[in-house]
Structure formats: structure tokens, C-alpha cells
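With one protein chain withheld, the remaining protein chains of the complex are depicted in position.
Let's turn to chain A:
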Amino acid sequence: MELITQLIFLIVLVAGIAFFTYNIRKVIRNIKLGRKVDRSNNSGERWAKMGRIAIGQSKMVKKPVSGILHIIVYVGFIIINIEVLEIIIDGIFGTHRILSFLGGFYNFLIGSFEILAFLVFVGVIIFWIRRNVTNIYRFIGNDLKGWPKNDANYILYFEMVLMILFLLMNATDYQLQLNNAIGYVKEAGIAGSFPVSQYLLPLFEGISTASLIIVERTAWWLHVIGILIFLNYLYYSKHLHILLAFPNVFLSKLSPKGEFDNLQSVTNEVKLMMDPDANPYETPVEDGETDVPEKFGASDVMDLNQVQLLNSYTCTECGRCTAECPANLTGKKLSPRKIMMDTRDRLEEVGEIINKKGKFEDDGKQLLDDYILREELWACTTCNACVEACPVGIDPLSIILDMRRYLVMEQSAAPNELAISMTNIENNGAPWPYNQMDRLNWAKEN
């Protein structure tokens, strides 16, 4: 009997981890569909930034209420997972509270897990109220209607249930130790301390030891299965940030926010144009590259770079970007959060095609128009408020810019007035139809 439960535990554990790994490999494969981008420079600065922003949550606390609640849930999540280590050892070897030999330190650990679990539970309830009851701008946007809203709530329910199970498991364990139940009671005395779950003990009055063991075992099993289900739910939800936030911050742009990348493909063209010795009729040197000229900008996810695609998987749809976006705040369609959600949705769609057919085949859809509308792209003021607001270093602006580049350079589809001002720049060196020769006239005017 013992051995069978150990075996079942092992199978559940391996299956849970294996399926998660399988999905994560799909995520990695999808991200690699993007263009390569070199972010290997300044690794010291990158580690420091990751320490500050991802591990240290420095940007989360810019909004103190949600920031502090998030830190509680984040710390709780990490610390309580130490308990999972014990659960795994106990499950595999058929032991019970194997780490209790640590004595006073063990009691301290379990006690702090309990307090954190309680705080996480309260935090998650407040999160749920903020999302579903109060009128917080970033939680009532159109881009959250339907699945994204449900998804967010499912995650909160998951966390509530996991915390309840954890506390229930501890409470029954404590009661069983008090009852001197075989397998629970330790020679050294009570294992663990139960500052929170002790208050649940009155619930078990009059319940037999046998029934209590059933409750304890059920809570234990559901807790560990729940964790595995939650782990696997990450891929299907917006919640991958708990893993991806770290590499995402590490790989985020270090240069000033105002600096936008210069397209190398354009630099080459411009050099060729300005070179008096260049022969435009010269046959290009065969260098083994495809002779299809590189596409300027992005109309689909494969045109974006790998960091932008990682950004889309990292986004947890908190909406701090959208709540700062001048276009969104004045009623325009643009929402930087939606840019990230659309990018991920389209990338998943492309990934599904690859899953089914082995490679990507044109499905007649693309990120532009089918997901992100031109009206959204043209509403951006490139003010960087969204980039500044993101607590995990996501850059929605870079995607907007790449898509504008496609519209302008591949399709000549800039809004008319903008196209006129660009023609003016080209002809007169200013966005208006003034003569460049009049550029110093101001000095003579009074």
C-alpha cells in the first residue's frame, strides 16, 4: 500500500513536470521564430537591473497598494515552495515531515509559512476585490473583457484554494499529533508550529482520528496536485511572468528610453545611395543569403525580434502601461497591454500551425490588421510612458514602431498629413513647406 502511493506520487510528479516542460519547449521554440537580437552586452549591469527590478520588485511599489500586496504574494510563493520540497521528499520516500529533525528551526519555518500563507490568502482576496468590485481603470478596459478577466480570476481562485489546503493540511496534522496518531506523532514532541492553523482546530472537535487522517491526506494530495496543475496552467494563462519576468528584465533595453534602434538594413541602403562610387547595376555578391530583400519593419510576429516575443509571453496583463498611455487615457483605441496580448495570441496561433503541420504555412492572417489595427498604431505619441510603467521591462513601444516601419516603408501607408510632412522633410529639411534657405531668417526678425 505504502509503495503504491509512493509510485502514484512519483507518476503524478513526473507527469506534471514533463507536461510543463513540453509546453515550455513550445514557448522557447515560438520565441525563436523571432529575429535574433544581441543583448549579450553589459551583463553586470543586466544582472544588477534584474536584481533591482525583478527580484527586488522596485517598480512594483510605484503603486504602493498593489505593489506591497504583490510582494507578499511573491515572497509567500517563493518561501512556501520550500515546503513543497519536503512534500516531494515525503511523497517519494513515504516519510512524514522528513525535515522535522531540524527541530526549532523547522518549527520556525512552518510557522512562517503559515503566516505567509495567511497573508497571501488575504492579499489574493484584496486582489480579487480590486479586479471585480472596484472601478480601477486598468481592470475595466475593453482589452480585458472575456477570457483575460476569467483567466485572472482563475489564478486568484487557484491561489486561494492552495493556501486553504496548506493551512487545512497543517491544522489536521497538528490535531493528529495532539491525538497521538500513529505516523504523525514524533518522539521529539510537536513537529512544526501552527500560529495560524491552530485556530482551525475547533473545526475538528468530535471527529475521529481515522476521519482526520482522511482529511489530512486529502489536503496533502490536493495541495501537491494543485501545485502541479497550477504549474501547468501557467502556459495557458497570462501567468508565465512568475518565471519569465527574470530573463525578460535581464534582456531588456539598457540604452536611454528615447533611443530607438537604427535599422542596419536601412543603413546599408543609405550608404549605397550616398556612395558616389557605387554602381547601382552591379550584381549583388552571392553570399549564400537568400536574395529576397529583408523586409522593413513588422507585419507579423516572425518579423519581431526574440526579446519582443519574450515580452509578449512575460506580460501578465496588469495594465499599468495602458493606465499611463496618453492615447488610451483620451479614449483612443490604443492600449499597450493589448499590443502585447495580441502579439502573444498571434504567436500562439502561429505556434499551433507549426504543431499541426510541422512548419509555418501562411494562414492568410497576420499580426497587423487581424490583431493590431492601424488606428491603434497611429495613436501612439512614442512618449515611453508604457515602457516606464512596466514592472518587468516590457517594451510595447518597440513593437508599435516596428509595425509603423512596415506600414511606412513597405506599404507607404502613413496617414496623409504625416506623409506630407515627411515629403517636406525630404524636400525642404523641415516638416513644413518652408525653404531651407529661410532657416536663419529668425535672426533678422525682431
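The rule is short, and it goes like this: a contact is a pair of C-beta atoms (placed from the backbone, for glycine too) under 8 Å apart; a residue touches a chain by one contact, two chains touch by 3 or more; residues count from 1.
Please note the rule applied: contacts and distances are computed from a predicted model.
Candidate names were "Tungstate transport system permease protein", "Cysteine-rich domain-containing protein", "PTS mannose/fructose/sorbose transporter subunit IIB" or "Translesion DNA synthesis-associated protein ImuA", and the UniProt protein name of the unshown chain is "Cysteine-rich domain-containing protein".
Touching the missing chain, out of A:214, A:254 or A:425, is residue A:425. Only one residue from A:166, A:220 or A:296 touches the chain missing from this view: A:296.
Note on the undisplayed chain: of the listed residues A:65, A:188 or A:266, the one touching it is A:266.
Interface note: of A:44, A:64, A:256 or A:358, the residue touching the hidden chain in the full complex is A:256.
Although one chain is not shown, part of chain A still touches it, namely residues 62, 255-260, 262-263, 266-267, 269-271, 273-274, 296-297, 324, 326-327, 329-334, 375, 378-385, 387-388, 401, 403-409, 414-418, 420-422, 425-426, 429-432, 434, 436-446.
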